[in-house]
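Note that this complex is displayed minus one protein chain, with the remaining chains in position.
Letters A, B and C mark the chains in the order given here, with residues in each chain numbered from 1 onward.
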Amino acid sequence: MQAIQKQSTDVGLTYIDNAPVPEIVHSDEVLIKVRAAGICGTDVDIYRADKPLMNRMKDKLPLTIGHEFCGTVEAVGKGVVGIEPGQFVSAEMHLICGHCYNCLTGNGQWCLNTVIAGIDGAGAFANYLIMPARAVIHLPENLPVEVAAYLDAIGNAVHTVRSVDVAGKDVVILGAGPMGIMATSLCRLMGARYIYVTDVHDSLLKIAKEEGADEVYNVSDAKQQREFVKRATSDKTKRGVDVVLELSGHGQAYRDALRVIRMGGELSLLGLPRGDIAVNFATDVVFKGITIRGIIGRKIFTTWIEMLALLQGEFIKTAKRIVTHQFSLTDFEKGFKAKLVGEGLKVVLIPDEKLA
Amino acid sequence: MQAIQKQSTDVGLTYIDNAPVPEIVHSDEVLIKVRAAGICGTDVDIYRADKPLMNRMKDKLPLTIGHEFCGTVEAVGKGVVGIEPGQFVSAEMHLICGHCYNCLTGNGQWCLNTVIAGIDGAGAFANYLIMPARAVIHLPENLPVEVAAYLDAIGNAVHTVRSVDVAGKDVVILGAGPMGIMATSLCRLMGARYIYVTDVHDSLLKIAKEEGADEVYNVSDAKQQREFVKRATSDKTKRGVDVVLELSGHGQAYRDALRVIRMGGELSLLGLPRGDIAVNFATDVVFKGITIRGIIGRKIFTTWIEMLALLQGEFIKTAKRIVTHQFSLTDFEKGFKAKLVGEGLKVVLIPDEKLA
Amino acid sequence: MQAIQKQSTDVGLTYIDNAPVPEIVHSDEVLIKVRAAGICGTDVDIYRADKPLMNRMKDKLPLTIGHEFCGTVEAVGKGVVGIEPGQFVSAEMHLICGHCYNCLTGNGQWCLNTVIAGIDGAGAFANYLIMPARAVIHLPENLPVEVAAYLDAIGNAVHTVRSVDVAGKDVVILGAGPMGIMATSLCRLMGARYIYVTDVHDSLLKIAKEEGADEVYNVSDAKQQREFVKRATSDKTKRGVDVVLELSGHGQAYRDALRVIRMGGELSLLGLPRGDIAVNFATDVVFKGITIRGIIGRKIFTTWIEMLALLQGEFIKTAKRIVTHQFSLTDFEKGFKAKLVGEGLKVVLIPDEKLA
Partner (left out) sequence: MQAIQKQSTDVGLTYIDNAPVPEIVHSDEVLIKVRAAGICGTDVDIYRADKPLMNRMKDKLPLTIGHEFCGTVEAVGKGVVGIEPGQFVSAEMHLICGHCYNCLTGNGQWCLNTVIAGIDGAGAFANYLIMPARAVIHLPENLPVEVAAYLDAIGNAVHTVRSVDVAGKDVVILGAGPMGIMATSLCRLMGARYIYVTDVHDSLLKIAKEEGADEVYNVSDAKQQREFVKRATSDKTKRGVDVVLELSGHGQAYRDALRVIRMGGELSLLGLPRGDIAVNFATDVVFKGITIRGIIGRKIFTTWIEMLALLQGEFIKTAKRIVTHQFSLTDFEKGFKAKLVGEGLKVVLIPDEKLA
């Protein structure tokens, strides 16, 4: 079958069409025929041979990557209940242990022993993959395949927005990539009062505006950055915004976040800064009484259930719009190139049925 | 009457015994005869002529300081309801505006326009002070005067411990000053499973141990510091502790906090670091999914009600023990000296009735 | 000036045009010229001479009633800060004491000493009324007067919907009067997955459908009632709905609520049943692990701030639509008749400027 593999710790990925179709070994396994798979930022980092990722993966190469996908159940192990061939499914690719403190208390998103399919084990850029039944989730038949292809990422956005109560709140969203666009749309739908979005690309800010942002700022322009801070702190009764969602990982965004947030405000962090960021905790955190939350993965399966509900409503329009490119798996290089040059939002790869 | 004043922005404080007794001007005011007042760390900083504090106070000098106290109602304005001469009271010295967003939504601890009596206006190191009725709180007659003298500080400790749910949890308390000792006792009372306390003074760690710590570490010793981190991360099902209370303001404590906290753990910050602290937010906050809360003041009046309830139980023993020194107001220099040399936990000053 | 008064405990109300304009006596008072006022169900009960209400009001008659309104500030007492003549305002007519446990802990909606203007004291069916400054709330200039006229009721609906987290949830709304219509619209806006609405009037159910209900049932028809219960319990993974909002006060609605709610579901009660309702707590509450919340008034001022934010978005369409009748204050009988025969949703009365 087809597969996109990381074969060495060098830059790049390799397409093969003679990978063996995986076989069900344990009674709780499900064989899924992949219909579509999204390229995640982490996949791009794997392509680029990001150092920490290469260290994590080097002993498992060659490895088929890809951890956002949807597909059709092909076969199930004999112990599997409630999943049948022909069903439309996706899976939570953070495979959790079920035994650690966090798993035992209903917080699998914080599992101590998470194994990520597509990084630590075989992934979804292929015609088939094997998943444990407990990670498989049914999808509604009316969900567009290209949206079902990147539910993992949609879940990150939903988890971030749902980490605070945005109804009636003034919200700042830092970063207008796929996460920021989705967060903007979700905050609007969930009753946010006013939404500011910042980014460094006007084209993304334009989309954010169309998806519900009240004001957008290109913070690569120092004047706009100052104007943003001024505006976001202009409400005399609050002197800042209630909620900040940090999705960019930029140091300046962190500094802006701590300036524009009101006393007692809430800051959720999904973006991944490189290196350290210096913070004056006394003035910016303690005296302001703010709450900062790191967001990782998706609540299993609360976030999945919420996102599937949201995708039955207005939010589906945003989710469809974010898929800017679709390529066959054979043309994966085009897909990665689009991401590498910052051309597209979400790029989806489609395996070739004939090679399955 | 007697008063301890900051008269200039130089180091030191001045005792006078000819200050005018304040008079009720507005109908909502209450005149209180001070029975005892605690010296807070901020008072020590005022003594030392701490730069930011001097900038804040310079236009109001000379000013009577002191913002932890208890006393007896002497007289009330004609619009005051429910407060009568002779009653035993204290007051929330963070005087809140009642009009900003946070006040209007029940979060006065985050008031945008807080005025602190004893810093921004006349305080309690005197025979009398005037308070608005809305800030006055009744005290039970059985509450020891020396404990009632520093409820403001007790409230900080209660607010910090109550910012998380410690029952059944493993807790690290960083800093064993009065706040840390109170936090240790409160965590023990409220059902914490296991408590680690760190400090740089063995004498304080000894008290923490007696107040309920399971393990204490003097982190001025690098070996003990490493041993602490190793022990606090030794539980195989958690690989860290559930809750960290940071009460020291030390950079190393912040680093320890982020290392020993488990995935999804909760970190409450009350200590005030000087300057910036560098944090790797990607690895230590986002990927770990932790929550960080800045703690300011006391919930008005939720924290007061809770602390008065707690002081009716076992916690009173800890609160009494923390009062290591009592001096007459005339001897205030002895009290400040004890604090300056790090000799005492809580120092209480007693005005002279004859000079009232 | 004009005023609609309850003059005796008999059925009916009396219109007068020679009521004295109230005068500011205390320094914290605000004189407001009424622009519009909504008729509440309680006003209809006062008209009808409802027994418990007459007992409550009998010693205060004659009394000007009305407790939903908006107006323009005419004058302010000398102690009032931040409110000025000419401003567009409404007021929280549940006047709270500020001194009881619930007031002191930020839960004024549960004040033990609530005085309701329009029931326990002079109300808003007049050209002018006096309000304490602390109860007055500023309104955005773009808020339509007829909507601003019944914010008190809108607040009830917002408070009820916001008592649970409806995003991604299946919701049953029992009753499609103004409260039910607003709740339907709000649940839809806030991301509910699926909404069922029941009532006994097809005309109201039609509106509920247009405002976002997925399915509506006329439960006066036993067949439809059974079909409703069957459908609401048809999800195999839940066997019931996540959330029920009871807005009707009918005994059958309570029974339906307890049948259709899933294990661990949440039931919020705003409707007021007459007399007792028998419940099998063992099977329907304890074994099901459900949570039941009584909803009273509005959170002061959290709910006000949230509703004003929501009224800046899509929800304003629903709020405008609900105002089905507007009459001059002189024609108040027409307005009450519309309510008494169940003809309208919200009826708004407009004082005559010339008689002010």
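Here is the rule we go by: a contact is a pair of C-beta atoms (placed from the backbone, for glycine too) under 8 Å apart; a residue touches a chain by one contact, two chains touch by 3 or more.
Computed from a predicted structure; not experimentally measured.
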item	value
Of C:V171, C:L269 or C:L311, the one touching the omitted chain in the full complex	C:L269
Option touching the unshown chain, where B:V11, B:A167, B:A278 or B:L340 are the choices	B:A167
From A:F69, A:Y101 or A:Y254, residue that would touch the chain that is not displayed	A:Y101
Residue, one of C:G12, C:G289 or C:G342, that touches the chain absent here	C:G289
Where the missing chain touches chain C, by residue	99-102, 104, 107, 109-112, 235, 237-239, 249, 254, 262-264, 269-282, 285-297
Residues in chain B touching the chain absent from view	162, 165, 167-169, 189-193, 305-307, 309-310, 312-313
Residue numbers in chain A that touch the chain omitted from display	81-82, 98-99, 101, 104-108, 134, 299-302, 305
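We take it that only the chains that are shown with their structure count from here on.
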item	value
Averaged-CA centre spacing for the pair chain B and chain A, given as whole angstrom	42
Mean-CA-position distance for chain C and chain A (Å)	41
Chain A residues counted as touching two or more neighbouring chains	none
